[in-house]
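Here's the structure, in structure tokens; my notes come after.
Every protein chain except one is present and positioned as in the full complex.
Residue numbering begins at 1 within each chain, and the chains themselves are lettered A, B and C in the order written.
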Amino acid sequence: MHVCVPKGINAGFMSQPNFKDLSAVYINCTLKKSPKKSHTAGLMSVSQSIMEKEGVSIKEIRLVDHLVASGVYPDMKEYGWQTDEWPELFKTILSADILIIGTPIWLGEKSSEAQKLIERLYSMSGMKNEKGQYIYYGKVGGCIITGNEDGVKHCAMGILYSLQHIGYSIAPQADSGWIGEVGPGPSYLDKEANALNNDFTNRNTTFMTYNMLHLAKMLKNNDGYPSYGNSREQWDNGKRWGFDNPEYR
Amino acid sequence: MHVCVPKGINAGFMSQPNFKDLSAVYINCTLKKSPKKSHTAGLMSVSQSIMEKEGVSIKEIRLVDHLVASGVYPDMKEYGWQTDEWPELFKTILSADILIIGTPIWLGEKSSEAQKLIERLYSMSGMKNEKGQYIYYGKVGGCIITGNEDGVKHCAMGILYSLQHIGYSIAPQADSGWIGEVGPGPSYLDKEANALNNDFTNRNTTFMTYNMLHLAKMLKNNDGYPSYGNSREQWDNGKRWGFDNPEYR
Amino acid sequence: MHVCVPKGINAGFMSQPNFKDLSAVYINCTLKKSPKKSHTAGLMSVSQSIMEKEGVSIKEIRLVDHLVASGVYPDMKEYGWQTDEWPELFKTILSADILIIGTPIWLGEKSSEAQKLIERLYSMSGMKNEKGQYIYYGKVGGCIITGNEDGVKHCAMGILYSLQHIGYSIAPQADSGWIGEVGPGPSYLDKEANALNNDFTNRNTTFMTYNMLHLAKMLKNNDGYPSYGNSREQWDNGKRWGFDNPEYR
Partner (left out) sequence: MHVCVPKGINAGFMSQPNFKDLSAVYINCTLKKSPKKSHTAGLMSVSQSIMEKEGVSIKEIRLVDHLVASGVYPDMKEYGWQTDEWPELFKTILSADILIIGTPIWLGEKSSEAQKLIERLYSMSGMKNEKGQYIYYGKVGGCIITGNEDGVKHCAMGILYSLQHIGYSIAPQADSGWIGEVGPGPSYLDKEANALNNDFTNRNTTFMTYNMLHLAKMLKNNDGYPSYGNSREQWDNGKRWGFDNPEYR
């Protein structure tokens, strides 16, 4: 395959980019099992609707519906757990170009399901791709957060940090959320919150979605990151590129 | 200009990418004024040395050496401060493709200088580029953190969150750091720490540096992000792309 | 009962305070089920050994050994979960004067089990004591954290915040932990870490344990907090004590 585009067209003046070869998985880390109403699912649907219009393949997983073991190994059935649906779920995550983690806020923190998801994503980080890079290189991550009073940014800090640390790339403004005024109050989908019409949240969700698509498209066109300077395999074999041990400088 | 590269060459098999048209600014948020020894500067130099070998133009700013006012406006001289060197420093930041924030850790947190830097970066976020996007779109951010006992990840969470929130893109593993064992102890440049020879920190610093270069190069070749779906100006003018108000769905 | 002690004796010069009427529960939020070795349990035992010598009644719960549902209600069996051992575990927590949460660190964060524990503690916060105060008033909380590289303080921030927010009191230096140098490495109980002999961790664990005992003793002698100024029931009934609505000042 050969990528050859006039720069102007690729860059900002094209009326409609083509995202049809991209795929995204949304993981909802609500504490409520289906079919209970999830406010986080409500906000995620705003982003999903954009992706669907752009022809992106999307999947949604509600983590708490699945028997996912606790632990930091790829398959906890090998560590004394009777069941562990993680290996199956991981296939879906690995096959998608984009991962969006949705979470409610409890006491200012992401949910225990979101933390469990991060532990299990991390448990696979020993895997390498065909270039010897960590397995999540070339993928794009983001988050969607809902609560009724406080904590969007704090939850996003932890989630986005984890995603980039294991190899995801983070597009500009890849966090979107909704919260109401301080104190208990209505949640995202509650009519009295009038949240569906919140211009700030709608705009952020739109920009996040498109920025993730642009970055994922760019990375796909580029076949991910070159392995020059970041291959764990090559480092372990002694390759150092421009690195110079400071001890001997 | 016309970008036309065989994909294979651009992507992972090229022996030596060309980063010579890139520029980076390192901002050291140590609390110590020059010429005092900064351990954070020590670790930053590992990354800088790689960039120099690759022909990248680099600049370093030690924030505490400058009279930077506190506040959240572009020029605090207009708000009662006698001096404010921020507007000058900002020109350097704006002209660079890459921003790397270095900070020491105090009580598990980034320094007050680092927080002041973020406040001032944020103070410019009302600016838009020629596509109507936030001014930092198309740039790449990362962080380098040193302490003697604990807190690299927590500091990175806050810094990387802020950078992506104002428009920077975050490459994989864009945080690098060094800390010693729990409790007081030697710092990065202290001989007894033997930190300069720490393979983990050296590898992370190398990968971080190259991942930022690859992403910055990719974004430069692509002329940043297309404005489709993320232009604040166009949103304010009523443009919605694939967004559909959920209230009316 | 009548508390009458010469102040000097109560205060700092008494050779041996009497903690025999106090009780403490340690909740280990490791991801490993019993009987797997838990490094967090290892460090908790240092604190437990002190408590035992002082005659304090202690209990230990390894949360992952129990079928604790996810959710934010007192008993999730009423919300579609088949089993939920939380109501039983809560009795133990409620009967203890002191709660110590132990957690490992994963990607710089407390474990998903620790977050689940906090969600469930929070789920009971609608309960009031006989003075109309939140149910945890008069109790003392702390945390013990182990990892192999980074994050003690960040985990402690979240745990101690949650504990005080639901009504626990926090004694000075109520966080103790152990981590090794940056990067993967031996864990607390691994011989090569030589962590058991770490003076910093041993001292912090000792001070934490005694400070919690002193504060719990003081609160017990005082029958907890007076309800003057903090009774939710009285506030809801219109009582305001010295509060004056700022809108009408």
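The rule we apply is simple: a contact is a pair of C-beta atoms (placed from the backbone, for glycine too) under 8 Å apart; a residue touches a chain by one contact, two chains touch by 3 or more.
These numbers were taken from a predicted model, which means no experiment stands behind them.
When the full complex is examined, the chain removed from view is found to touch A, B, C.
Only one of C:38, C:103 or C:209 touches the absent chain when the whole complex is considered: C:209. Touch with the chain that is not drawn comes from one residue among A:27, A:93, A:152 or A:189, which is A:152.
The set of chain B residues touching the chain not shown comprises 31-33, 36, 64, 70-72, 80-81, 106-113, 115-116, 118-119, 122, 158, 161-162, 165-166. Within the entire complex, the positions of chain A that touch the omitted partner chain are 107-108, 149-154, 157, 177-184, 198-201. Hidden from this view is one chain, which touches chain C at 1-8, 10-17, 42, 45-46, 49-51, 53-54, 131, 134, 136-137, 153, 156-158, 160-161, 164-165, 167-175, 196-197, 202-203, 205-207, 209-211, 213-215, 218-219, 221-230, 232, 235, 240-247, 249.
Operating definition for what follows: only the chains that are shown with their structure count from here on.
Chain A has its Cα centroid nearest to the centroid of all protein Cα atoms in the structure.
Separating the centre of chain A from that of chain C, both taken as means of CA atoms, is a distance of 33 Å. Note on chain placement: the centre of chain B and the centre of chain C lie 38 Å apart, centres being C-alpha means. Taking each chain's centre as the mean of its C-alpha atoms, chain A lies 21 Å from chain B. Contact of a single residue of chain B with at least two other chains is seen at positions 153, 157.
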